[in-house]
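Here the complex is missing a single protein chain, while all its other protein chains stay put.
Entry: subunit A
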């Protein structure tokens, strides 16, 4: 399965390509008079992972949002990001938010942040998340994320919480995940014994 050309290609380490914004220029904070100023906060609003084909692979919303709005925003943003040419910068202004995205192999990692947030550190956050996935899955590829999407969420939840970075140390995030997984296995093992008993 790993051999697949598309989603199977390993994500990080390889080319990471950055792209950017079709909504255009004049919409920067504090740029021209016609710029809608992004809100004052500095929190991440949501994170999306989607494929080059426009398939959503993961979505995490840090502000509870109605399903209808979520869908609309995802669709809109995906269109915008996918339309960006390679070699374009990774930032764009979109609605009242700033979008920071980065492409790893066939997957786009896309964060919507508030007006005051730092684009570069968000980019770093994305990269760190990819590194975490990579460490956890061992050279992660899109299929890992598809088939183990709950794990991808668990890792993200250990790393970012409520839109704020939770732990800047990769080690401690991975440790927490491992421990939790261990707990899960402990959970499961006694049950299988029980089941065997039941079957027997």
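By our rule, a residue touches a chain if its C-beta (ideal position, glycine included) is under 8 Å from a C-beta of that chain, and two chains touch if they have at least 3 such contacts; residues count from 1.
By our rule, contacts and distances are computed from a predicted model.
When the listed names "Dihydroxyacetone phosphate acyltransferase", "DNA primase", "AP-3 complex subunit delta-1" or "Sodium/potassium-transporting ATPase subunit beta" are checked against UniProt, the chain not shown comes out as "AP-3 complex subunit delta-1".
Among the residues A:47, A:77, A:123 or A:140, only A:123 touches the chain that is left out of the figure. The missing chain lies against subunit A, touching residues 18, 20-21, 24-26, 28-32, 40-43, 56-59, 61-62, 64-67, 71, 85, 87-92, 116, 118-121, 123-124, 146-147, 149-150, 153-154, 157-158, 161-162, 164-169, 172, 176, 179-180, 183-184, 187-188, 191, 194-195, 198-199.
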